[in-house]
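Remarks on the structure that follows.
Let's look at subunit A:
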Amino acid sequence: MAETNKVLDVAGVSKRFGANEVLSDVSLQVDKGETVCVLGPSGSGKSTLLRCINWLERPDAGQIYLNGERVGINNAGIVMGDRDLSKIRTRIGMVFQHFALWPHLTVLQNLMEAPVQVQRRPKAEVRDEALALLAKVGLSEKCDAFPARLSGGQKQRVGVARALAMRPDLLLFDEPTSALDPELVGEVLVVMRELAHEGMTMVIVTHEMAFARDAATRVLFLDRGKAVETGSPEKFFSNPETERARQFIQRYAGDVAGGRR
Partner candidate 1 sequence: MIHDFGIVWSERSLLLSGLANTAILSALSAIAALLLGFLVTPALMSKRPAIFGLARLFVDGMRCVPFLLFAYIIYYGLPSLGLRLDNWSSGLAALIIYNTAYMAEILRGAWAVQPREPIEAGIAFGFSELKLFRRIILPPLLLSAGPVIGNQMIQIVKDSAFLTIIALPELTHAASSIQSRHYIPFAAFITAVFLYWGLCLVIEAGISSIGRVAEARR
Partner candidate 2 sequence: MSAADIAAIFQGAIVTITLSAIGILIGLPIGLGLALIRWADVPVLGRIVALYVSMLRATPLVTLLLLLFFALPNIGVPMSPVSAAILGLVMSTSAFNCEVWRSALMNFPKDQYEAAQSVGMNAGQRFRRIVLPQIVPVSLPGLVNEMSLLIKVTPVLAVVGVVDITRAAVRIGAQTYEPLPPFLVAIAIYVPIVFALVSLQRWIERRQTRAEALA
């Protein structure tokens, strides 16, 4: 089967909030192992696209497939109930802009909570895996700390490890570094870069142009809810097809050259 490589297929998704059309007819295919960066000015619908993929927002039109399986609508063509939706959501990891760690649980418990409670995997196994993940993001010594005691960069690394603990087929990042102080951005990007190298399938909404240019396998440029352009980062940043993309890149040019604003 030629289709088996395709992890995510977003086909013609639209979403409006009241009179405001946030996404119009956006499509995106992501193959296994790809790192797709979604770029665009603020308010262009990037986050909404991400939130539609795991149905935190219910799209008004279009289809979403995860490994060939329809998200949000069951075989009978009816909107899925909470149970079916949650089953699919466990296969899509998500990293949030403001970390969204659970404040009442320790770092280790944050990693173990959903695998044990939702996926019902054996506790000992989950624990070993969680400790390995914490070691991977360099936070082994923080495993018994509460999120409130961590720096922003540490919180977000826990956020990434927590998403990985679900063994997801696909990882979504919603502006993972935009709530961080500039000096803390690097430590999170290092982890994300490593995941890209390992072949994790990821869709990343970001304003980090330098990261997009050298870590993404592909970029998708959104503007006013429309997918304006998609292609390799080299081509997008050096020779964009559209005027809008050109303007956007120009505005962030310093970012690409200098690493960060």
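Inclusion criterion for the candidates: all candidates are chains of the complex that A comes from, given by their letters.
As a working rule, a contact is a pair of C-beta atoms (placed from the backbone, for glycine too) under 8 Å apart; a residue touches a chain by one contact, two chains touch by 3 or more; residues count from 1.
Nothing here was measured: the structure is a model prediction, and the numbers come from that model.
Looking at subunit A and the listed options 1 or 2, the chain it touches in this complex is number 1. Contact residues of subunit A toward candidate 1 in the complex are 54, 56, 82-83, 85-87, 89-90, 92, 94, 96-104, 113-114, 117-119, 146-149, 162, 166.
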